[in-house]
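Omission of a single protein chain aside, the complex is shown with its protein chains in their original locations.
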Amino acid sequence: GSEESAAKEDDGVVKVALIVENTIDDKGWCQAMHDGILAAQERMPGEIEYSYSEKMKPVDAGSAARQYVADGYDIIIGHGAQYKNLILEMADEYPDVTFAFGTSAEVGPENVVTYMPESEETGYLSGIIAATISKVDVLGVVGPVDGGDAARYNRGFVLGAKSVKPDVEVMVAHTGSFSDYIKAGEVAQSQIKAGVDVLTGSSQQALGALRATADYPDEDIWWVGQDLAQLKMAEGQLKCVAASSYDYAPVIVSLVENVKNGVKGGYCVPMNFANGGFIFGFNEALSDLYGSDLEDAINAQISEFVNNPNSVDWKSVDYSQL
Amino acid sequence: MDFIVNILALGIPFSVALLLASIGEMFNQRSGIFNLGCEGIMAMGAFIGMLIPYSVGQGGATAEIYNFLGIIAGALVGALLGLVFGVVVITFKAKQGIAGIGMQLFCVGAAGTLFRHFVGGTQSIPGIGKFYIPLLSKIPILGQIFFSHNILVYIAFLFVPLSVYILFKTPWGLRVRAVGTYPRAADSLGINVNRVRFQALAVGGALAGLAGAYLSLCQAKMFSDEMIAGRGFIAVALVYFGHWDPIKIMWGALLFSLAQSFQLAVQGQGINFPYEFAVMLPYVLVILTLAFSRDKKKQEPAALGIAFDREKRT
Amino acid sequence: MTRQFKILYKTSIILIAVIATLLIGSVILVTIDADVFRTYLVILTEPLKNKIQLTEVIIRSIPLSVIALGITVAYRSGIINIGAEGQMAIGILTSTAAALAFYNVPRPLNIIIIVVCGAIGGGIWGFIPGILKAKLKVSELLSTVMLNYIAAQFYTFFLRGPMIDPAELTLGSGTPQSMRLEKTVWLDRLIRGTRLHTGIFLVFVLAIFIYILLWKTSFGYKLRAAGASEKAAKYGGIKVAFFVTVSMVISGAFAGIAGSVEILGVHHRAIEGITSGYGFSGLVVALFGGLHPAGIIPASFLFGLLLVGADMTQRIVGVPANMVQVLEGIIILVIVAAQQVLNDKYLMDKIWKKFHAEEAK
Partner (left out) sequence: MDKITSLRMENITKTFPGMKALDNVTIEVKEGEIFALVGENGAGKTTLMNVLMGLYQSDGGCIILNGQKVCFTSPNDSFGCGIGMVHQRYMLVPNLTVKENIALGLKKAWKKVKLDMDFVVSKIEEIGEKYDLVVDPDAYIWQLSVGEQQKVELVKTLCLGAKFLILDEPTSALTPQEIDELIQLLKTMNKKLPMIFISHKLKEVKELSHKLAILRHGKIVFCGDTNDYSSSDIAALMTGREVKMPENNEEKEFGDYALELKNVNVKSIRGFLALNDLNLKVRSGEIMGLAGVSGNGQLELAQIINGLRKIDGGEILFLNEHIENTSPIDIIQKGMGYIPEDRNTEGIVPSFSIKENLILKDIENEQFSNHTIINNKAINDNAEKLREQFDIRCVNTSLSAGALSGGNIQKVILAREIARKPKFLVAVYPTRGLDMGAAQFIHSKLLEMRKNGVGILLISEELDEIMNLSDNIAVIFKGHIQKVLPAKTATRREIGMLMAGVNND
């Protein structure tokens, strides 16, 4: 789809193209970027023209990107590490265009920007919340595939939980798929049956698990989300205690500004609380669940992250030792 | 003990969508039509199933009615799509395998497109809750395993004996079996082969649609365009597992789903091997069970996949 | 029947098919308020307008045709292989592993080793359903569906575990993907500014190979006999079980080769999502192509055109991405139906008689 901005083709307008594997309304990974670009558009009225391509398999992404280049786009974002090669090769071929992709911590060539959400921080916050509100001290993690973003978030969750209650039990299970909502729901049900009372999960499939928690409306079964969009959903209202999101707006704004100033890339943007890459929110409707103690603890942790980025040793977590 | 009870209590509802779709596909195949479009019909059933309660019946006291309307609509759309498939493979005699793939693409795509247009992103719905059978659900252990599910679970399992009855005791079942094995013989007795096949496709489609509606309204209680995630193909595979016999198909669906719920439970307990091997379990188990089962009776409907034309020689 | 009538019959069927496709598609397009005319115009003309899009079409047709050639071998021996997706995934794993293991081998040899390893991986994944069918009578429709899922899990396991790019671990992004292959093994680009790679030549080589194998050798003769009539083949002294197994190995190997070529020519490393959809599309191409190399190559091009064209509609016309599948589905359905009607001598005869009778009156 394309959403052309009102501005006409003139020097002030930067054309941004987004390539995503899922859809821009998936209430997760892709939507976060889409929302970020829209927010950036609002902040820089008339300066950004935006188009996106959804459901891009790696090979389709190549076609789309080339078409965008041909159409004169200035910034092409491949939102997923699977687009890495594609981006690097195209960057080589088209030095005048800025390419961006993430997650990656590599600093790429002159005209490549990478971004790296350090999602263990959000996971850590979720872990603190989960462990605090849990009555039975058994937590559940519904993972898609143990890699990338999800691996960091989930391990951060384990560390966060243990930081509050060292003996807390965490059940981790993976569905093996990013988009199998039903299986995620099955995992959640299985964990709830096994005695878990607070769950979390990552990637779009996690919505299936969140929905499964809402099947216990009157029981103390809760969810901690990985995306703020989850809070707005009906079952999120009911069950999602808190959530944190990636906020790509600053990344996009700086990207556009840099491009305007002639800096095409050659840097990596880590995303964390320190640089405003994450936003966090509680679910007001469930304020009975968390006291001001917890809110304070979370705020303290966030300022800790702001002062001390990159402090969560997520790699140390070994699921089989839980 | 709890561990096992939980596996059983979850595995049974997990199996329902597979069971329904697979029995539907069995009716298709018994009549001689191979419908790989099952996956797509499930997607449409799931979409239409959720659309009705979503768009007209959110909340309120009458929500349940809209849920059931949704289920019925899912089945109806499935039946309709089965008939559409029939037009392609019966009226036009198109090759069934490839047409099935076309059907699957069309339906999955249409469900997704319409969903994006009318609803938007992944959407949840209240769905249909559990129905605890009075008294029975109170029995310790057994009550939890067998009598504490949503109403469609009971209905789906009732379909098993029902379809055995339909297939083997009713005139229609007899006609279905005959047109799937030796359509020429049925035709020589004045049975309208293509009409019976259309009927079977409608039934099969309705069950696939129902399976989809079960997924969106009862199991996931949400919809997303990718939610069927290959379950339609597994349902087709289970027909081969069950050798076109509803009861064996039921065992296949249960085997798969119990293995699924078992591996999830085991993963939750903590495993010291890569989780991928746990995820594989149900698939591996189904292959192995079939490979090493004694019963190799070939009951494949002999005319499966062949369009019928009275004047054409075969 | 006159020749004029035959031509009239065929053209009107094709015309009706085209109109039917457009009409059915527009029902959905109108429902979602899309511009029907522009959508079709984009699909049909955009991919052919410039060299970038045209080469993209060919890039898709390369793996499609290789897979379809393999599926043809299986189909000719009586097996419907819907497991190409899994076979391709395993082929990608093994060829990537080979590429990473043998990095200091001279280029041509290295490429051959990589492709052969891809073939071996895919071949093994084809061997399993083959032997299960030959020895234990397990329907391939069941085993290949299941093996696709199993392969997908192996795939993530290896890309996340043993074969992950060490940089992904040290830098912490942890994306399941392998290291990038050495530039020395990349297939050459044929046209500057496009991704079209030399893998296209392999397609022709493999197509000729399959043609010779199936129709010019005694091996192919026996394989086809085994598929055309198991009973007659057994009677003729042909070891059907052997051919069923071997043809599945070949079929899998081709899917594996398609995987290697995708790695060497397009992606240059193993990443998630390379295989998605190629298994079924390959089956469609094989059947469209009449299970013959001479038909498969144009069919794969047409299908590639459809994929690229339909995909472009989301950018140019703004229809949702799922609409791609809707259009693909409709086109497949209409073409298979029309194909049958076009070749139905009985129907043609009937219509001829009707016209004739009226003329006589």
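Should a chain be cited, it is by its letter among A, B and C, assigned in written order, with residues numbered from 1 in that chain.
As a working rule, a contact is a pair of C-beta atoms (placed from the backbone, for glycine too) under 8 Å apart; a residue touches a chain by one contact, two chains touch by 3 or more.
No experiment lies behind these values; they were computed from the predicted model shown.
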Could you tell me which of the visible chains the hidden chain touches?
-> B, C
Out of C:A101, C:L169 or C:A228, point to the residue that touches the absent chain in the complete complex.
-> C:A228
Among listed residues C:Y103, C:F204 or C:F219, the absent chain is touched only by C:F219
Positions on chain B where the hidden chain makes contact | 169-171, 174-175, 177-178, 181-182, 184-192, 299, 302, 310-311
Write the list of chain C residues that the hidden chain touches.
-> 212, 215-219, 221-222, 224-225, 228-229, 231-239, 345-346, 348-349, 353
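Assume only the chains that are shown with their structure count from here on.
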Whole-Å gap separating chain B and chain C, where each centre is the average of the chain's CA atoms | 27
Give, as an integer number of Å, the spacing between the C-alpha centres of chain B and chain A.
-> 35
Note: chain B residues in touch with at least two other chains are 116, 225, 276, 279
Expected list for chain C, residues touching two or more other chains, is 153, 156, 319-322, 324
Which residues of chain C touch chain A in the complex?
-> 50, 52-53, 56, 59-60, 152-153, 156, 159-160, 164, 167-168, 171-177, 180, 193-195, 262, 266-269, 271-274, 276-277, 307-308, 311-312, 314-316, 318-322, 324
Touching residues on chain A, where the partner in the complex is chain C | 1-2, 21, 23, 51, 53-55, 57-60, 62-64, 66-68, 70, 81-82, 84-86, 89, 93, 102-106, 116, 118, 145-149, 151-152, 176, 315
In their shared complex, at which residues does chain B touch chain A?
-> 3, 6, 9-10, 14, 116, 120-122, 124, 126, 129, 215, 219-222, 224-227, 229, 231, 260-261, 264-265, 267-272, 275-276, 279
